[in-house]
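Take a look at the structure below.
Here the complex is missing a single protein chain, while all its other protein chains stay put.
In order of appearance the chains are A, B, C, D and E, and numbering begins at 1 in each one.
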Amino acid sequence: MDITMIIALATMGGLGFVFAGALAIADKKLRVEENPLIAKVNELLPGANCGGCGNAGCYDFSVKLVEGKAPVNGCPVADPDNVKAIAMLLGMDSEGAVKMIPRILCRGGNSEAAKKLADYYGPLSCSAMAIVSGGSKLCFYGCLGGGDCVTACPFNAMVMNENGIPEVIEPLCTGCGLCVKACPRNIIEMHPEDRNVFVFCKNHDDAKTSKSLCSVSCLGCGACARKSDGGVEMQNFLGVINYDKLDADKIQFEKCTTGAIQKIDVKS
Amino acid sequence: MKKQVSLTKEFVKGIWEINPTFKQLLGFCPTLAVTVSAMNGIAMALATTFVLIFSSLIISLIRKLIPGQVRIATYIVIIATFVTIVDLVMKAKFPELSKSLGPFIPLIVVNCVILGRAEAFASKNNPLRSFLDALGNGLGILLVLTVLGGIREILGSRMIFGAPILPDSFEPWIIMILPAGAFLTLGLLLGFSNTLTERKKRLERESLLNKYRPAKAVTEVKEGGAA
Amino acid sequence: MNLFIIFISAAIVNNFVLAYFLGICPFVGVSNKTSSAVSMGMATTFVMVVTAIVSYLIFAFVLVPFKLEFLQIPSFILVIASLVQFVEMVIKKVSQPLYRALGIFLPLITTNCAILGLALFISMREYNLMESVVFGFGAGVGFTLALTLMAGIREELELADVPKGFQGAPITLIVAGILAMAFMGFAGII
Amino acid sequence: MALEIMPDSENIIIPLSQHIGKQAKPVVKKGDAVKAGSVIAEPEGFVSIPIHSSVSGVVQKLHVEPNTSGFPKESILIKSDGKDESEKYEPLDYKTVTAEEIKERVRIAGLVGQGGAAFPTFIKLTPPEDKKIEYVILNGCECEPYLTRDYRLMLERPVDVVTGLSLIMKAVGVKKGMIGIEDNKPEAIKVLREAAKEFPEITVEALETKYPQGAEKMLIKACIGREVPPGKLPLDVGVIVQNIGTATAIYDAVVKGEPQLYAALTVTGKGITTPKNLFVKIGTSIQDVLDYCGGVKDDAMKVIVGGPMMGVAQFDFAAPVMKATSGIVVLTKDEVNAHPETPCLKCGKCIEACPLQLIPTKLSRYSQLEKYAEAEEFNITTCMECGTCTFTCPANIPLVQWIRLGKQKVNELQREKK
Amino acid sequence: MKTVIQMLVVLTAIGLISGGLLFQISSWADPMIAVNKQKATEEAIYIVQPEGKSYEKVSADGFEGYKVFGGNKDLIGYAFVYEGNGFQGKIRIMIGIQPDLSKISFIEILEQSETPGLGTKVTEEPFKNKFKGLNSKANIGWVKEGASPKDNEIIAITGATISSKAVVAIIDSGLKKLRTLKEGGKL
Partner (left out) sequence: MPTTTANPAYKLELTSSPHVHSRWSTKQAMWFVVISLIPSLIASVLFYGFYQILIVLTSVAVCVGTEAGVKYIRKREITVKDGSAVITGILLGMVLPPNFSLVFTAIGAVFAIAIGKEIFGGLGYNTFNPALVGRAFLQAAFPVAMTTWTIPAFSDAVSKATPLSSLKFDGIPAAIQPMFFGNIGGSIGETSALAILIGGIFLLVFGIANWRIPLSMIIGILVFGALIWLINPAKYPDPLYHLFSGGFLFGAFFMATDWVTSPLTGKGMWIFGLGISLIVVVIRVFGGLPEGVMYAILLMNAVVPIINRYTKPKVFGETK
């Protein structure tokens, strides 16, 4: 055997040996403990880092999950299979992982809601409009039509329709709830996918006032509440649904003159 | 947990779907440095593919023997070995090419694509799949380097594969064979490829929107005009 | 004077990133915040200086005497990788603030081709020990410079209306292209 | 344009919240007869003040009514009976009155600051124990361009102004009083110096004329050279700033025993037929005031309550004049001079213009892109919304609107953190 | 402990295999690389001394050059490599010259890193041809385009004046060195 070859072997083998040895020692002495579960959980999360769970990112959330400081269905984006897998990893039950969908509880678009005498000029953003005398519509409870929810949606699951009211593209929606936070008028609410009865209005004005503001507002007449056995309650001129007591069959939708309360067709 | 994909898919995905340069944004250094001509690009891509395939294969074969702590070190040594082989072979057999690719052959070692595939794929999959994955990714690199080298060669020196294709009246854009030209060309290519992807996504969204308008009311609604 | 020229050449005229395309991955990856760019730059500079010394020693005292030049690549990369990892662990143990400022960038540096490129340049250009150190330092400064400039620009671009497809890596490369054009002004200074 | 008293309107709307702090609690009901000066709502909580009826008449109803803030507020509607009967407090002698008496009178008379923010005056007169107050500065710079009511008040009631200031100084226990007046009002400086002869501890300072010289922080800097740090109050540098209107109102409340029934305001702008300075009963609708001034011209484009720089554009003229209303400005297209918005060119004019040395262009862009952490880092909450940046901006970017939104969001986030 | 041993064994083994493999490959490749290098030098020598048929290496004072012989073993000139700084980096030039150093036979640029498309024009025939037969009794020089050169001057390339200048300067200092050696009788 050539002497150079021996040196070559010795060099590389020696380097490998020294390196492995150093690493082994370092691994023993300088190790930072980390629960291996965290990495496994993190892998199951979508990795969108959307912050919908309220944490600084997916990794942060998985740390909290493992520490038991966050609910297993806390991630609004994860697909149900993965939620189940995480729950199994953590030895938990994945109860109530029903998909939530945002519902826009206002129908007062450009053609229904009355305008102010003065037109609003300025940035077309709901929250920016809201601080200038509350935008251009007379109703102080309804949709401003600036599309903040559409901009806020990280999944492009919302669009403004022709009438200036946002719509949700349900297949793209992950239920993260960022649109709810974006709306300065709080007209977007998260509801389980299968709920199908809503009052599409948030106006608390009295019947006369609200009628003058918008043709599709809830006037607070109480027709829907009458035979609902507490399914619908009137609070300050507005129908509020109590989903625990709700029985859709008992509500007389046809009595609502403005169509504020409706039963919608949900996809199962 | 992961669903097993077909072998064909394993191979094809590297070419475009997870193209190392365009989608994984890895291995920019050689991409930019050697693409002054299409030929150089192809040579570099082939060299990289060679290293990629063999290191993937070896790593996949011995993946179960390697302890986690020395994983990266082991991969690097394996990769470095193959790179040296390529380097020596090129110097011996293709001295001209070796001269023009300059110091960039050794730098294949730190091409993140190779380590990336080793870490993300070869260390978790069997040799056959690793081989196909490496081949696919290699072709992806080949595609990008050839296109990039081609564009730069045509505009920068009027030629493609060393043969003039533009008329003499075309004054070559020297900037294209300078570093600045490399950055600009790759930036623009990447931008256009992203724009195409965005466009595709948007179209998909639009069709989704038309298909699934949000839940419609069951009860009839009287549509009123403005108050 | 020679050392000064080596420094200026490595830092500005033949900037590793803008003229040699070395270290593009971290350049694109870690340049979105000025603060992290500066930290990354400092960590890289540190590793570069250390690499310059170590690779010079290996090359001059092991590889050349024993005619083992063909082991250059594996031995350099192995040494760099182990060194970086070791430094990281030491910093982590010694000083937490330093670790938070520099340490977290160290793993990224292992596969930074600028480091290996530096080692190879040193052996190729036959620099002596002092020259190697200055070269390593200069290259580090140049890298930091390019990274910081880019980070500043990208922070501004965060506020700009860049076409969607061009956000991120593409616009970074294009800015790098314009920067490379601007750095051509220094040509011929060495 | 001398100040004249506008006759009572028939329908008066008195909002229950005319000040910063908690809304007052109504103590009258439909059908109750009230006199001018009768308390119709009592304060609820510490930062709150009583509300008085400004006319004699009958309470119509309690209802949510339009408001000059742009947002409807709960209000009491009173129908005037035209008799103009009034209720007063016992007049006090300004020479013998004690500090406690002054503070109590200011509280029950329901005075609010006239500078725009409408902060209850009695609270301002009761600084925390640990703050050492050295100066009371009276703001004789008009808060906004176009407005002249402070100037008129100084010219027409110089003695009341100076006496009012001396009452404030007595209430707070301060030895040094100052009236800062912009040097484009030499008349006012002259008459006030004359009137101040009686009070040796009061000086009148002539200040450079520039907007926003009337802003608290600017005024303090100009008068005594102290800068109020970001997030701090004038109290923190040992100063209390009061408005000319507040001084006269305090004088009225203490010496004459009158609660605040009138707002002194300027009605001006190219869009109004006859500009006037008026004493208007609180609760009078803007429509009535405009009509009294001959109505709005056809080329009017904006009706603003407050000044043109910081006021609120109105869409409903049923909104009433309130305690802190300082003016109604009717602008024409020519005066507004709005160009379409174009992208920011980073010309830096807003930075040069900003009296607080902020970077408005960045703040507004951060706010627009919802980068609130950066906005906070750039001191967005320091902004006082004086509007100089937007006025100067050649690109016509609604900087103040975005910054206001950003401030709101940053404050929300800060509260959440706590 | 088991992992530690595993780590040591694996990495050492990989190192050994790598070292061995590379040694084998390099001992196969090295002679070929040397031949390639040799060939490249040879080619360059015959380019700058087209009539040369054989050569002989000479070295003195750390200077290396080649005596080039013609068909009948007569000395037809020298060839030597000289390097210096160009516009952006090193330029290495093989220079061929008459035995009495009176005239340059030809030159060949071996290495350069000039601006592509501009400075690189110095590697092209039209420029190199300017040196053919250039009087090298005294210093050589250059003039700008438009001026008329003497027999020891060449015309610089427009737009690449610096590179042209650098080439002339390198050759000139190489010639100087050669002259002193010749005068010292060391060649």
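Couple of notes before you dig in:
The criterion applied here is as follows: a contact is a pair of C-beta atoms (placed from the backbone, for glycine too) under 8 Å apart; a residue touches a chain by one contact, two chains touch by 3 or more.
This structure is a prediction, so every number in the text was calculated from the model and none was measured.
Under the touch definition stated at the start, the shown chains contacted by the missing one in the entire complex are A, B, C, D, E.
Across the entire complex, the residue among D:60, D:184, D:379 or D:411 in touch with the chain not shown is D:379. Touching the missing chain, out of D:125, D:304, D:375 or D:410, is residue D:304. Annotation for chain B: contacts to the undisplayed chain at residues 171, 173-176, 178, 180-181, 184, 191. By the touch criterion stated above, the residues of chain C touching the omitted chain are 34, 148-149, 152-153, 155-157, 159-163, 166, 171, 174-175, 177-179, 181-189. Although one chain is not drawn, its touching partners on chain E can still be listed: residues 87-88, 115, 117-118, 144, 158-159, 161-162.
Just so we're on the same page, only the chains that are shown with their structure count from here on.
Set against the Cα centre of chain B, the chain with the most distant centre is D. Mean C-alpha positions place chain B and chain C at a centre distance of 23 Å. If you average the Cα atoms of chain A and of chain B, the two centres end up 36 Å apart.
Distance between chain B and chain D, defined via averaged C-alpha coordinates, is recorded as 65 Å. Counting partner chains per residue, chain E has residues 3, 7, 10-11, 14-15, 18-19, 22-23, 25-26, 115 touching two or more of them. In chain C, the residues that touch at least two other chains are 70-71, 74, 78, 81-82.
Residue ranges on chain A touching chain D, taken from their complex, read 116-118, 121-123, 125, 127-128, 131-134, 140, 205.
Within the complex, the chain C residues that touch chain A are 62, 66-68, 71, 74-75, 78-79, 81-82, 85-86, 89-90, 92-93. Contact residues of chain A toward chain C in the complex are 4, 7-8, 11-12, 15-16, 18-19, 22-23, 26, 29-30, 32.
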